[in-house]
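Okay, so here's the structure we're looking at.
Here's a slice of the assembly, chains where they normally sit.
Naming follows writing order (A and B), and every chain is counted from residue 1.
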Amino acid sequence: MSQTTTMKLLTIVTENLLKEQIITLLKEHHITGFTISRVEGEGSRGVRASDWEGPNLKIEAIISPQGAEQILERISAQFFDNYAVIAWLSDVAVLRGGKFAQPSQSKSS
Amino acid sequence: MDLVIQNLISPVVLAFLLGIIARAVRSDLEIPSAIYQALSIYLLFAIGLKGGVSLSQTPPSELLGPIALTLALGVITPLSAFLLLNKFGRLDQVNAAACAAHYGSVSAVTFVAALEAVKIAGMPASGYLPALVAILEIPGIIIGLLLARQSKPGGLKTALHEVITGKSIFLMMGGLAIGWACGAEKIATVAPFFIAPFKGVLCLFLLELGMVAASRIRDLKTAGWRLIVAGCLLPTIHGSVATIAATMVGMNAGGSAVFGAMVGSASYIAAPAAVRIALPKASPGIYLTLSLGVTFPFNLAIGIPLFLKIAQHFS
């Protein structure tokens, strides 16, 4: 009965400031959802805007393997040079992979 | 001198020092991020509320002079800061502009510390000053961004939106409006939360700010002596000029000193966010170190008593 599908998990660590912009970018690629954690971090670039801006964010999204590298590249092109942002992809297995392939297919509310 | 020491031995200043010491001795003390944000929200909203109540009690005519002066200085100070930092401080255009936005804007905590100091010195400031803080926040940042002349397409507009809807200005303006609409009597019902404990909350906030500033102070080495000197000169010049000008438009001595501290201060709450958005190439390691690591402690220790002296002299 086990019918897992392989999907990609996209993880982005970014300064709080870019939250809206990155979510907008993700939505342009029709992701079906995302999960955000508040994190702290240290990187090669040192400090961020200010504490008042809040800590870093880690944004995770399960996405279909097709578009994955493309999203990664857009994030890289758009943000890597000027902002404290890193991103990576990994393989994950989910049940009912269909849920993550197309946008908003199962609005139940 | 006595005034300086009187000013320094206060719960608020010592809490800032304690924060610096915490980092110096590598204490594991830390204020959780959520608490820091709550303290900031509280302080900004409370400053606004108090200002709004005073505003509701001030005849508009009395405000014209101070508002005009505030706008004028909001345009001039970023320009002078840019020049000094670019020529003398040897910062490139982008970084000088980024710093200019900070020096054109206001540090709310310096403002509050100055309010305290004049009250202790027995020369209370007029109540409408918080309204001027809100007014001064915005032009400085705009001029600063314009000076960079290379913000991203749409960068200025996004940054402006960021400044005006940004939580700092939004909370202060919101508090101001509520305080003004409700008036003294209705605000009295929330005074035991927003007014009475204010200074104590500020104390905790400065404990955290001291810890943040400590890491900035550590960065001073890389900043170079020219920047450090500039970080002391700018508040001295801006603050003195503003204090004198304030006495001329008719503010009382206490108010003039606080106004001087306001204009002399450099923002480290509203400006950094806007600059980060519009001028991502500018280095926070420079503008935050200058505003929080140099100018803020300088004003706490030297600037505020100096402006008080000047205000007393010219009033």
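Here is the rule we go by: contacts are C-beta pairs under 8 Å (C-beta built on N, C-alpha and C of every residue); 3 or more make two chains touch, one makes a residue touch a chain.
Just so we're clear, the structure is a prediction, and the values are computed from it rather than from any experiment.
Undergrad: Full complex composition, in terms of the labels displayed?
TA: Whole-complex stoichiometry, label by label: A x3, B x3.
Everything below uses one rule, namely that only the chains that are shown with their structure count from here on.
Undergrad: So how far apart, in whole Å, are subunit A and subunit B when each is placed at the average of its C-alpha atoms?
TA: So the centre of subunit A lies 36 Å away from the centre of subunit B.
Undergrad: In the complex formed with subunit A, which residues of subunit B make contact?
TA: So the residues of subunit B touching subunit A come out as 33, 36-37, 40, 167-168, 208, 212, 268-269, 272-273, 275-277, 280-281, 284-285, 288.
Undergrad: Which of the residues in subunit A come into contact with subunit B in the complex?
TA: Counting only subunit A, the residues touching subunit B are 15, 17, 38, 40, 46-55, 82-83.
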